[in-house]
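One protein chain omitted, others in place.
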Amino acid sequence: MAKRVRQALGVTYGWLVLLLLYVPALVVIPLALSTSPFLVFPPPDYSLEWFSQFVADPTWVNALIRSVQVAAAAAILATLAGLAGAYYITRRKGWQSGVIEPLMVMPLVIPSIVFALGVYTLALQFGLVGNMAALILTHAVLGLPFAYINITVGLSTIDPRLELAAISLGAGPMRAFTLIILPLLLPALFAALTLSFVLSLDETVVALFISGDRTPTLPVKMFSSITYDLSPLVPVAATVLLLLTVMSVLTFVVLRIMVSRLLRLRQG
Amino acid sequence: MSLAAQRVQPSWLETLRRASRRHWALLPLSLLLLVVFILPVLAVLLKSLEDAGPAANYTAAVTGVSGIILRQSVVVSAMVTVVSLVIALPFAHVVGRLAPRRLGAIMITAVVASLFVSIVVRGYAWLAILGREGLIDTVASQAGLDIVLAPGRVGVIIGMSQYSVPLMILPIYSAIVRYDPRLDLAAASLGASSLRTMLRVYLPLILPGVGAGCATVFTVTMGYYVLPSILGGPENMMIGTIIAQKAQRTLEISSASAISVILLVISLVSFIVIFRATRNDING
Partner (left out) sequence: MSGATVSSNTSRQEVRSDRPLLELIELTRRYQVKDEPAVDRLDLVVDQGEFVTLLGSSGSGKSTTLMMVAGFETPDNGRIVMRGRDITGVSAHRRNLGVVFQSYLLFPHLSVAENVAFPLKARGVAKVEVKRRVAEALEMVRLGEFGNRMPRHLSGGQQQRVAVARATVSRPELLLMDEPLGSLDERLRRDLQEEIRRFHRELGTAVLYVTHDQVEAMSLSDRIVLLRSGRIEQAGPPDELFERPLSPFVARFMGDAAFLAGKVVAVERPGLFRVDVPAVGEVLTVQGVTTLSTGDAVDMMLRSNAVRVAQTEAEGKPSRPHVTIRVRDVTYVGEDIRLTAVAVVTGETFQAVCATHEMPSVGSEQRLAVDQQHCWLIPAVESLDAPLAT
């Protein structure tokens, strides 16, 4: 009995912590629907006015589009680089893995402000502030550890000799990779893509330094607005960003289910 | 790294090695890391030696305004570490041992997923809750009180702790999951009370997880920029804020670099120290 009470209390505490982690962010939704131009919570009344202003304002919409473009490109880059690297390193336990693996973890350990300053210094040097390609590459590096780790874990669940089997059956190494390894790796690749996409979507510090004043990403535009003029469009942008994040995670979940369903459906 | 690869008879690996003798596979990754990661960090190191010279840059970094902010950052980070530990430790225990297995798995997944919530969104949300005419202020003013926590130090600590809780939970949770509950029975069979077992067996064994969590939270918080900027205001700057200001507004890149290097050193040193202190030799 005492144990059951302890468990009930513990689980209640657990839910409270989860509420703490999720609920505060949700206040941006009523704020986005507020009628007040100021940051007042709870809002005096509700309307869709700020939403329509957001959609009509090209600076906000462009920032949103830019964010999605950067995130998509960075995610694809990080996943491709992570795939090639993970495949190479798991198949070849040479000195390369001893050098690359610690390097991959470094972006996780080094404070992002230091990294951002370094990128900024270089970008100033080469006139790359405001250059979208530079931002994409930087975000790709930030997503790389996550992509790499996911793909490495994915590869470790695939018997490497399946590739040998395919080769022995007359498939060239490239064909063996695309027909056997790649399909089996799809779930890990989806995870890598989603993680690095969301990471780039939310990334603010590096973007603040190098996205430039006239071409901000959405979080950068929100940040500037919060620290300068506190525009009533910020909660709308925040809501949009939340929705985008939820949607990318949901897309990932759906894709994963579809892939495993695809494999299972064909039991016949 | 990969378990499956190790299980293979060594002789078979050769073809795979030969197939992966395509060194270009490593090229995109190496190039990305080199150009976009190693070079920037090197640039910071080099810049910190330029202009007024290393001595002047580093002296300026630890004295005057930035010196104060540096000390302030250490204090704030320590407080954030303590707050998130207090919240995270019971949670990790609940999820790792008390809750039914399935529920625990769901809860820990939810914790990981919460990291997806954008920092800027969090910052703004906390402003709406803690700021003037925010949720708390509105409620308090009806009771005739005036509670405005943001901008301010309390706001910074609340906001950053909320972000840090998952970072604290994960390493502690993995240590707790590795703890063999049969040790409790063993201790009880030897006559230990459950409190004694908790203090002398359980806690020491999960201590490395606690240490890893504290190290992670402290270093991450030290380098934080977005949340303190939104929630702290001018009087509660963190070291990240001053780096950004020096770099972007006043273009003192060398000075900003020197502060960055100090931040980097503090992060790495505290990481190593906390890690060493809590590592127990039983686990090697």
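Should a chain be cited, it is by its letter among A and B, assigned in written order, with residues numbered from 1 in that chain.
Assume a residue touches a chain if its C-beta (ideal position, glycine included) is under 8 Å from a C-beta of that chain, and two chains touch if they have at least 3 such contacts.
All values derive from a computational prediction rather than experimental measurement.
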Touch criterion as defined above, residue of A:V109, A:L184 or A:L230 at the omitted chain: A:L184
Hidden-chain contact residue, picked from the options A:P37, A:G98 or A:G172: A:G172
Listed residues A:L164, A:A188, A:V220 or A:L244, member touching the removed chain: A:L164
Residues in chain A touching the chain absent from view: 159, 161-162, 164-173, 175-176, 179-180, 183-184, 263-264, 266-268
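Here, only the chains that are shown with their structure count from here on.
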Centre-of-Cα separation between chain B and chain A, whole angstrom: 18
Contact set on chain A toward chain B in their complex: 6-7, 10-11, 13-14, 17-18, 20-22, 24-28, 31, 38-42, 77, 80-82, 84-85, 87-93, 96-97, 100-101, 103-104, 106-107, 109-122, 124-125, 137-138, 140-141, 144, 148, 152, 155-161, 163-164, 167, 173, 176, 198, 201-202, 204-205, 208-209, 219, 222-223, 226-227, 234-235, 238, 241-242, 245, 249
Contact footprint of chain A on chain B as seen in their complex: 1-5, 8, 12-13, 15-17, 19-20, 22-30, 32-33, 35-44, 47, 87, 90-91, 93-95, 98-99, 103, 107, 110-111, 113-114, 116-129, 131, 133-135, 138, 162, 165-166, 219-220, 222-226, 229-230, 239-240, 243-244, 247-248, 253, 256-257, 260-261, 263-264, 267-268, 271
